[in-house]
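Only a single protein chain was left out; the remaining protein chains are all shown in position.
Chain lettering (A, B and C) follows the sequence in which the chains are written, and residue indices restart at 1 in each chain.
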Amino acid sequence: MEMNEDESHQQRARPRLDRFKRQWHKFSSNPLSLMGLAVVILLILAAILAKVVAPHPDHSGLFLDFSNANQAPSLRYLAGTDEYGRDILSRMLVGLRYSLGIGLLVLALSVPLGVLLGAIAGHYRHTWVDTAIMRSTDLFMAIPPLILALVVCAMFTPGYFFAALGIATAWWPWYTRLTYSLFTSLSNELYIKYAELGGATHWHIILKETLPNAVSPIFTKMSLDMGMIIIIASSMSFVGLGVQPPKPSLGSMVAEGMKYLPEYWWISVFPAMMVVLIVLGFNLLGDGLRDVFAIEEI
Amino acid sequence: MLPVCVERRKHLMRDTNKKILEVRDLKKQFKTRYGILTAVAGVTFQINEGEIYGIVGESGSGKTTVGSMITGMYKSDGGEILYKGQDINKPAVQRSRESKRAIQLVFQDPGGSLNPRQTIRQILSLPLLLHGRAKKGPALEDKIVQTIKKVGLPASYLDKYPQAIGGGEKQLVCIARALAPEPSFIVLDEPTSALDVSIQAKITNKLLELQKEFKLSYLFITHNLCLVRNLVHRTAIMYLGQLCEMASTEDFFTEPLHPYTKMLLSSIPVISEAEEKYKPITVRSIGEIPNPINRPTGCGFNTRCPFARDICKDREPEMIEVKDGHFVSCHLADT
Amino acid sequence: MVTETRLLEVENLHVFYEVYEGVLKVLNGTNLYVRRGEKVGLIGEAGCGKTTMLKGIARILPMPPAQIGDGRICFKGKDILDDEKEGVRMVRKGVSMIFQDPTASLNPTLTVRTLMSDVLKSEDPHMPKAKRNASMIEALERVAMPSAQRVLDSYSIQLSGGMRQRVCIAMALLKDVDLLLADEPTTSLDVTIEEQILDLLNDLVARSQKSMILVSHALGSVRKMTDRVYVMYAGDIAESGPTKDVFERPLHPYTRGLFEATPKLTGAGVSDGIAGEIPSYLEPPEGCRFSPRCPKGMQVCLEKKPPIFALNNRREVACYLYASNVGSIS
Partner (left out) sequence: MQNMALFILRRIGYGLLVLLSLSFVVLSFIRLIPGDPVRMSLGPTASEKVVREVRSELYLDRPIPVQYFYWLRGVLRHGDFGKSLFTHRAVSKDIAEFLPRSMELAACSALLILVFGVLLGTLSALFRDTWLDNLLRFFAYLGVVTPPYAIAIFFLLLFAFYWKFFPIGGMPAFPEELRVTGMLTFDALIEGRFPLFFDSLWHLILPAVSLSLGSIAYQARIHRSSMIDNINKDYISFARVVGVRKTTLTLKHLMKPSFIPTLTIFGLQVAALLGNAFLIEVIFRYPGFSRYSLQVIMTKDPYGIVAVTMVFGIVFALVNILLDVGVAWLDPRVRLQAPE
């Protein structure tokens, strides 16, 4: 009996891989989550290969062709053309690249900062550090996120990066609050108390003990937020505060199409549908992740 | 001739066996919105080398707070904690490396005290590295395998996550983790009350085995008197932050003196006729445990004590040694 | 005084839960009966199906995961399983239940007065307010509640554990029921408070000739309170009989192991418990569910589920060891 125990111990089972298989099994059992994942992967591919896939790649830049302006959706122009005769489908694909880009950029700007501050405030709770950080998040959350984003973004010359910066300034406090609440509730877990008692370094407790347990809710929030951010970004480009013409952005395309309702309805409707598709994909994916991680918690 | 009470107090201090841990007049209060909550109001006891010392009490008696202060989880509001003569009455962070290694803790809830995101190997490696029992690399791996074998779990468990093993096995991992730094004193805070009867028996026997093998001393905190009867060498009983009675387990159960001990012993539901006869004359349980925020004056138990007299209401009783090694804190004890 | 008529009879009850990993076959043909005025105990370790049995009788099993297979539950002679609406109506009228955790049993957002008056209003909507108040105060005094008026106007978080359980008992006995189901009523209470609650339950049930099923994993409280006891293991009844008799001479190997593993006040040391782990309900072992852990396991135990052998003095045991001496006690 003694011998084969050591043998089984030698060929080191990969615990992390087993856990991933179990999580994937739970994730894939829900068709909706799979659909969400498929849509997201499809969108990412479409964004990367936008120039290749788009029927008329040059339409996304400076291009005028009044002869077939405002064409209804046809075989040649699947989603019809806008007032300058540019193919809406190819502009949507390039616009998709900017929308996904801004979503990732905002997350890249707000998540690391928010999580770091939340972790520090949560770990050193009930000290001046905690009050300083959490009160400053109150400051940023005192007004609706969209207004703060507008104010910040309008400060600078309108552009893609500044739109992302604007949204990020309104978005990082949500992650600080989430991480703070996770860290404070995890702090009265017994294994954290044990690590503190044993004299583990603060760095070890934050990174090795508390953060791994906080990662899953943060990850779920990120994918759910992706949809929200894209909605806000497209709303801002609706009023001209995002990607500047002639570069296409879904929000501005919807805005331009407004003037031609209801005759040339497709100019607004198709970009709006694309936004809906993006947000749907990320939300389904986010719900799937939450179910997987929720089961993990119990 | 010294007055009686001083004579008795002197005897309290002198003790033949080598003391590993001594607690003198330990106090702890918590500030709450409704006033000051006195969790521990002056507790004094010693634990000898290689002894299992049990503290019994109901909820709100402060027994867990005493255990936490000994391991350094809270700062105390007064009194001393001497580990081999050296005062360590300060939070764990400020304690010397040696005392942090020497005193270890096992929690009640096995599920909650193991990090769900770490494998058992990672869990066990932390105490070994923290207390310098092994360096990173192959030496650490052997030490981990050796530690988990101490509690009788197969090495294949090292690659499992805590969720994948049963409640009893998780508690064994917690015990292994407490043994890793090769301590000499372990505080066990209700280690078996979250487990089923049959697994409880396994863990209790394993604790006894380890105690003999590594010559450890335990502070065993629980509300289960039957368990204390079978495991502990000396027993103390706490009520509302104060020690009521302290004696060798044999004396404690055969001749209980304090009314609260009698009430507790007679209230326990038992499963055999022999135990029924073993119980003291019944002291019926009346009233509720008072709110620790506005403690009754004098002896904490006077609101529920059938023998309470006026003296119990105004003066706090002193811990007196009625018989050899049998201390009781009650005005009526020595009549 | 226990009469012969059987108030409640559970025959061959099957209950299974559909969960994520598969189907948990918890109750696999379980039988149980309670006579009028009798106090019956149900002991076993956590997860052995005691609570499922109680909730099945009280018809509050959460139906989406839980499913009642075949089997009959006869209450006052009528099977409450076959006619859904009528069955539930009868149970609501004749059966009441208290839960383990009093804090979770009382709605945190409502005062005790609202909780109790809702029960009385549902019972008799036209009862005048004064009469309702009087019967609420009377119900609380019956459970020896100090300062009943103040308790009525407070929320459950303002009461201590013991007082909350008294409120639950008072609410459970507001309507005149024949059978009281108690699911580990004192597990979350301290020992001294536990004794008061057990004595209180004993008086209330004895005085009003009600029957009771007391479920607990604390063996002592069952021994103290009940006339007859069932020992359950992994969804099956291991053995049953008069409480004094079962506690003094346990027959089934599992019951023996359980009693030996329980630390005694007389301090004779603790046995090494029962080897192995509780089986999973996903693929329960063939034959007797205790066979993998049973020190006296025989070949037949592994193949066929042992029937219930009726010995004399109302003793029943589901173990092949006693197949030969049906009718007498070895």
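Following the convention adopted for this analysis, a residue touches a chain if its C-beta (ideal position, glycine included) is under 8 Å from a C-beta of that chain, and two chains touch if they have at least 3 such contacts.
Everything numeric here is computed off the predicted structure, so don't read it as measured data.
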Residue, one of A:Ala69, A:Leu146, A:Leu178 or A:Val215, that touches the chain absent here: A:Leu146
Which residue of C:Gln67, C:Ser122 or C:Asn312 touches the chain not shown here: C:Ser122
Residue in contact with the excluded chain [from C:Val34, C:Cys48, C:Ile73 or C:Ala172]: C:Ala172
Touch with the omitted chain, as defined above, among A:Thr179, A:Asn213, A:Ser234 or A:Ser249: A:Ser234
Subunit C residues that touch the omitted chain in the full complex: 55, 58, 60, 62, 64, 92, 95-99, 101, 104-110, 114-115, 118-119, 121-123, 155, 157-158, 168, 171-172, 174-175
In subunit A, positions touching the absent partner: 138-139, 142-148, 150-151, 154-156, 227, 231, 234-235, 238-239, 254, 258, 261-262, 265, 268-269, 272-273, 275-276, 279-280, 283
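Note that only the chains that are shown with their structure count from here on.
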Rounded Å distance, subunit B centre to subunit C centre (Cα mean): 33
Subunit C-facing residues of subunit B, complex: 58-59, 166, 196-202, 204-205, 223-227, 229-231, 249, 253, 263-265, 267-275, 278-279, 285-286, 288-289
Interface residues, subunit A side, partner subunit B - complex: 5-6, 8-9, 12-13, 15, 19, 189-191, 193-200, 208-209, 212-213, 296
Subunit B residues within the subunit A interface of the complex: 71-73, 92-93, 97, 100, 105, 107, 109, 112-119, 123, 126-127, 130-131, 145, 154-156, 158-161, 177, 181
